[in-house]
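Note that this complex is displayed minus one protein chain, with the remaining chains in position.
Order of writing sets the labels: A, B and C. Residues in every chain begin at 1.
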Amino acid sequence: MKYSIVIFILVFCTLKINAQNLNNVQFPEMIRPQVRKEISIPDIPEYLTLKCDFHMHTVFSDGIVWPEVRVDEAWREGLDVIAITDHIENQPSKKFISGDHNSSFELAQKEAEVKNIILIHAGEITRSMPPGHLNALFITDANKLDVEGAEDALKEAKKQGAFIIWNHPGWKAQQPDTCLLMPMHEDFLRKGLINGIEVFNEKEYYPVTLDWCLKRKIAVIGTSDIHDITSMIYDLVNSHRPMTLVFAKSRTLESVKEAMFSNRTVAYFGNMLAGPEYLLNEIFKASVKIRSTGHSDEDKQDLFEVSNTSAIQYVIDFGSDDKLTLQPGASVIIPSNNMLRGEIKIVNLLTGTNQCLHTKFSFQN
Amino acid sequence: MKYSIVIFILVFCTLKINAQNLNNVQFPEMIRPQVRKEISIPDIPEYLTLKCDFHMHTVFSDGIVWPEVRVDEAWREGLDVIAITDHIENQPSKKFISGDHNSSFELAQKEAEVKNIILIHAGEITRSMPPGHLNALFITDANKLDVEGAEDALKEAKKQGAFIIWNHPGWKAQQPDTCLLMPMHEDFLRKGLINGIEVFNEKEYYPVTLDWCLKRKIAVIGTSDIHDITSMIYDLVNSHRPMTLVFAKSRTLESVKEAMFSNRTVAYFGNMLAGPEYLLNEIFKASVKIRSTGHSDEDKQDLFEVSNTSAIQYVIDFGSDDKLTLQPGASVIIPSNNMLRGEIKIVNLLTGTNQCLHTKFSFQN
Amino acid sequence: MKYSIVIFILVFCTLKINAQNLNNVQFPEMIRPQVRKEISIPDIPEYLTLKCDFHMHTVFSDGIVWPEVRVDEAWREGLDVIAITDHIENQPSKKFISGDHNSSFELAQKEAEVKNIILIHAGEITRSMPPGHLNALFITDANKLDVEGAEDALKEAKKQGAFIIWNHPGWKAQQPDTCLLMPMHEDFLRKGLINGIEVFNEKEYYPVTLDWCLKRKIAVIGTSDIHDITSMIYDLVNSHRPMTLVFAKSRTLESVKEAMFSNRTVAYFGNMLAGPEYLLNEIFKASVKIRSTGHSDEDKQDLFEVSNTSAIQYVIDFGSDDKLTLQPGASVIIPSNNMLRGEIKIVNLLTGTNQCLHTKFSFQN
Partner (left out) sequence: MKYSIVIFILVFCTLKINAQNLNNVQFPEMIRPQVRKEISIPDIPEYLTLKCDFHMHTVFSDGIVWPEVRVDEAWREGLDVIAITDHIENQPSKKFISGDHNSSFELAQKEAEVKNIILIHAGEITRSMPPGHLNALFITDANKLDVEGAEDALKEAKKQGAFIIWNHPGWKAQQPDTCLLMPMHEDFLRKGLINGIEVFNEKEYYPVTLDWCLKRKIAVIGTSDIHDITSMIYDLVNSHRPMTLVFAKSRTLESVKEAMFSNRTVAYFGNMLAGPEYLLNEIFKASVKIRSTGHSDEDKQDLFEVSNTSAIQYVIDFGSDDKLTLQPGASVIIPSNNMLRGEIKIVNLLTGTNQCLHTKFSFQN
């Protein structure tokens, strides 16, 4: 049977009109399905890999959406955990918006339950540099953070049990030519008033801060800092919003907090991941499989299949000019040779300011 | 030169990190371009074809976005004209939102200028059936519509020069089994208090109302009635939100108003257009071209190229079993025969409750 | 930090030109990655789920591509097994093509090894109805099938160990108004000369044949019968070519043959699967998970998350008007109620000519 169609039929919608009543014809197919799309990043031994965004705004500060939208976006995008971090000190729409610093959290809470999203009570302490902007997570009353001194606000947050993140340390509005750890930050770090740093914010990466986090053993954080609508800012079809991966013992608020204070976090932005070497290595091992095909090529080289079951695109450097890009959910077949057995660099897994993961393939039978 | 690549390189992002400073590496390519995408629907002789949405909500009634978002969405989606129609009588977020019935218009106005969107001052008069919900467009003070009687509200709107649309007449919450023109609507029509009817709202089509509009010579309207975010509800990549096409003498507020009171409107939803026959015929003629290729097929039939330069997908019925779907921006080649010369039906151009456009191709040289 | 970009930069390509030599600037990013995309259909207890296409053509009969293209397509599309089934009796390009009936198999064999695709030696016995067209799989010499009588050809195939499929039994060119099992087919079935039937071919479904297969316990087959290029005929981004799922003990030629003779096959076309009830039930159970979220909605109903980890879109009928579409890789949250506990129908899993799968959810902790 040979295919040869010139004229082609597609008359669903119109047929439907005839087939049904004339009062009200429904076109549910015009509406996009309201579903959650999971992000395929594997769990690692002992831990669940939770996808988290710890920085976002609503109309209760300088954002443009109602709080429940942040939950709904997170659900659709496959996130597990979010914190709404409206500015304590910056509320340009105040003339039209009443409520207090806890309102956005309270308004989002019911939707978070319905969508099974872990919602962290939070707020953004917003100052000029130093110390700049800091997010206090896991608080119980944001109104009490509305005090004069930055350090006083942080200490109040700590009293509530907060995990505190220094936001966008290299933001040009506050550090136009530099990204410095100032004496006040050193002081806060010593006092335990900074527990993590955003190495990535919105579309900016601050490479120097990755070593800061890793050497001081505080959490590596990546966030969207979304004010707008995520789908208008990020390409959610082919990519994802910037986020933090948290490696937690269970999918609960308490476990997330424990994991963050234990520094088990990785920033995920574009096709890059930045964080502790051992975590990146586990993710890579859980994502990429290599095995013999049982066949060989014309040069008698054994052929191996390298498969990537994750949503992460890996770029593998074999040490010479040979680089291999492993697309999400795809596999390639390559001839065995020494390079497959030797050390490889994973160019997009950043283990330090100037460093990426060095590892080896684990061959499967 | 024969192509044979096994290993493939894509290392933009990562290369970039090395190439630049370590304080702040920008990834503008992670952010979607903020641009307007034009909808290719041709103008017709004497008139510009303006894309309009006359029904939408913000946090100032039961919507979930700040007013300027509605302008920004409209700009991105290639619309020319919008009306924000917050309910006069339904404001579930009142506890947190202050301002009056004009606030959403006023807050969107500056953004409308910056984005060159024509913003119509409007409000939704929201009652149980009859008369149901009605949008008053081109008003000057929405606060004055906040009166007890529905007819009084409409008369006040009229005093301000309003164009009034009866919204979703067949909505199941108000007419579960029917879509009736009730005596009160007849009365309002006689008094000029209804100037158009939504034959399409969100995802619902009320076929019976199309004849009502065409016979009474009032405007055929299609709207999104968006409360949510348009990109989450509609597939804006492959399709568009429901809208009204207005055939105006110029791209001004006054021309839009003149065109609507002159009944030069068409509802556009999915791949369907509903409205007066002469307008649909002009759009079809401006969209679809047919011309001889100068060649013939194996059966000595002349071959003709049929091209569709518009964004509308046309389904052409040649009267037998033969149907042709003309995709947006695409062309097909078909053998000449009697069917090309005879009457054709355009299945997706609705000229009445039970009727579609009958027309003929105009052959080009 | 609030986002507000008007001007946007994307200058990779052009920057590159300056950065490199003027002799030869490579743009590997212009070339699509040459990768295999796995189709996510879960394995079932005891068996691997292999994706197979048993019907396709090359320039060695009336196809338009060189044999190795069929292997390459299959690899990209995530198939595991193919049979090239060039017509024994129909070779319109004979004037330009030499070789014999084994040539296409032989030419594709090396590529099959390199791409790790299981390639079945096969040929299509091509007669007018009855018996119509039949594919002989797992043969050793296609030239010997080039004999006068259809039954003689089939018997020769059997001598070589063939599995024989009756192709497109309801093809309008051979059965314009019917799809009848003729006496000759009854005879062949009795003699074991037909071991499976195509219930789906290219874009045609023959519902009546599904019961024939299930009652006689022969294999249910779906194929592309591709002559053209698969990516031009099927939407490989959002869907897949028609295929047969084979449930095999291992990924070897022998296991595929064993599974087919044991009738462990399902036809997969569009979002439909057709085959034995127990196999469809296993696939559904391995694809869809349901679990409590631990939360409840405003009406105190417990909320459950239903997740679909497969590439198959399931349409679940709860017995009333309520239908649920579960998209690939997506999940929804729905309130618990009796309908979740009762019998459900999976509308797109066809267990008979007029029947679909009836099953129940297995709740997880």
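The definition used in the following text is that contacts are C-beta pairs under 8 Å (C-beta built on N, C-alpha and C of every residue); 3 or more make two chains touch, one makes a residue touch a chain.
If you're wondering where the values come from, they're calculated on a predicted model, not measured in any experiment.
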Subject >> Per the touch definition above, residue among C:52, C:65, C:114 or C:134 touching the missing chain >> reply: C:65
Original post:
Among C:128, C:178 or C:362, which residue is in contact with the omitted chain in the full complex?
Top reply: C:178
Subject >> Candidate in contact with the missing chain, chosen from B:93, B:160, B:262 or B:327 >> reply: B:327
Original post:
If the hidden chain were put back, which of B:91, B:307, B:337 or B:355 would touch it?
Top reply: B:307
Original post:
On chain B, what residues meet the omitted chain?
Top reply: 1-3, 33-38, 40, 62, 75, 110, 113-116, 133, 167-168, 171, 173, 201-202, 225, 227-228, 233, 293-298, 303, 305, 307, 309, 325, 327, 329-333
Subject >> Hidden partner chain, residues of chain C it touches >> reply: 6-11, 13-14, 17, 22-28, 30-32, 34, 59, 64-66, 68-69, 72, 76, 93, 95-99, 103, 107, 170-172, 175, 177-179, 202-208, 229, 231-235, 239, 242, 269-272, 313, 315, 322-325, 332-335, 347-348, 350, 353-354, 356
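By our rule, only the chains that are shown with their structure count from here on.
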Original post:
Based on CA centres, what chain would you say lies at the far end from chain C?
Top reply: B
Original post:
Which chain pair shows the largest tally of C-beta contacts?
Top reply: A-B
Subject >> Rounded Å distance between chain B and chain C, as computed from the means of their C-alpha atoms >> reply: 40
**OP:** Could you tell me which residues belong to chain B and also touch two or more other chains?
**Re:** 6, 8-10, 28, 31, 34
